[in-house]
Structure formats: C-alpha cells, structure tokens
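Incomplete set of chains, arranged as in the complex.
Chain naming follows the written order as A and B, and within any one chain the residues start at number 1.
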Amino acid sequence: MSSATKAIKAITADREWEQFHSEENLAKSVAIEAGELLQCFQWGVEFDPGRVQDELADVLTYCLLLADKLGVDPEQIVLQKLAVTREKYPVDKARGRSTKYDAL
Amino acid sequence: MSSATKAIKAITADREWEQFHSEENLAKSVAIEAGELLQCFQWGVEFDPGRVQDELADVLTYCLLLADKLGVDPEQIVLQKLAVTREKYPVDKARGRSTKYDAL
C-alpha cells in the first residue's frame, strides 16, 4: 500500500490536515466511514458496487493514515494478526464454522 | 497488499469460511472491528499501541477480503477516491480546515 499511503499523505500535507489526524480522530474516522459502508447494505444484501467501492476506499484511507501515524506497515500487521488467528482457529476445529474461538 | 490478501484467502479457504463472507457480512465485520478499534480510545486520547495495532489489523483484514470479493484492488480504489477528494477540497479553500466540502 506504500503508493496509496504516499498519495494520502501528500493530499493531507498540502491541505495542512495533519493537525486533525490524532490517532483517536483517525480511529473515529474509521468507524464513521465503516458506518457509511454498512449503509450500502442497510435494508438487505443487494448493493451498488460503485458505492460500496467508494465507501470501502474511505475506510481504507483512514486505516492507512492510522497505520502511518502508528509507524507500522499495514501489510505486516495484517500478516502478524493472521498468525494469531491461525493458532486460535485450528483447521480441524474451525472448518466450516463461524463459531468464535472461545466457543470452539 | 497482495501478499496480505493471499495469506488471508489461504486461511479462509483452509477453514471453509468463504460461505460466511458475503459482501454484506464483510461490511458488517468491518463495522464491528471498527467499533473494537474505537474502544481503544473510549475514555480519552491515551492508548495502548499494541492493542490499536491489533484492532487496526482486524479492520484491514475484512477490508481486504471485501475488496477481493468485489474484484477490486484496494490500492487502486484508494487512489481513485483520492482524485475525487482533491477536486472536492481545493488546497486554497481547504487548507488548515476540517470543514466538510459542502460547507467550504
């Protein structure tokens, strides 16, 4: 995601928006945009792909800004967390089930 | 993010979890994880960086799954949306302000 992160940071710097981008404000922004993404599915499973794509892009944008602010690589933290998931959800127990790990 | 997406898809396929991953369920999951990320900041601006990193990774994981399900590249959709942001928020009007574009 490094080119996307670079592009986001350039837009942000040009507009002097870094002052608004505390970790807390970015976390709120992720949640706000996640609500807008969810709105694409408010009344059912049918959806407008273009609108979903736009809202997903907004969630990702704030995620990348937050990762950058934390000084972590978004791809690396996903891979690290997956290692935990692999442990918590052994294939033989978790196969075909949406049960949470503490109830497996 | 392609290696992260690949790793997520492998974990998902091994556990036969694709059946749960409708676009709608993934959008709900993004919102749920965004709520957990926000919880790191529930009572103020202080936070535990490791916990924030973990919750951010969860949001990103579902975002990448949703992008994959939609058949779009996460980096590309962010760049496309940024082009819209650049238009909506001209530098001279938006500099140093958190005002929404329709009130600029």
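By definition in this document, a residue touches a chain if its C-beta (ideal position, glycine included) is under 8 Å from a C-beta of that chain, and two chains touch if they have at least 3 such contacts.
A quick note: this is a predicted structure, and the numbers were derived from the prediction, not measured.
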Task: For this file, with 2 copies placed, note down how many copies the whole complex has.
output: 4
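In this section, only the chains that are shown with their structure count from here on.
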Task: Would you kindly give the rotation angle relating chain A to chain B, two copies of one sequence, based on a CA superposition and rounded to a multiple of 5 degrees?
output: 180
Statement: Whole-angstrom distance, CA centroid of chain A to CA centroid of chain B, is 2
Residue ranges of chain B touching chain A (in the complex, touch as defined): 1, 3-4, 7-8, 11, 14-17, 19-20, 22-24, 27-28, 30-31, 34-35, 37-38, 40-41, 44-45, 47, 49, 52-54, 56-61, 63-64, 66-67, 70, 72, 74-75, 77-82, 84-86, 89, 91, 94-96, 98
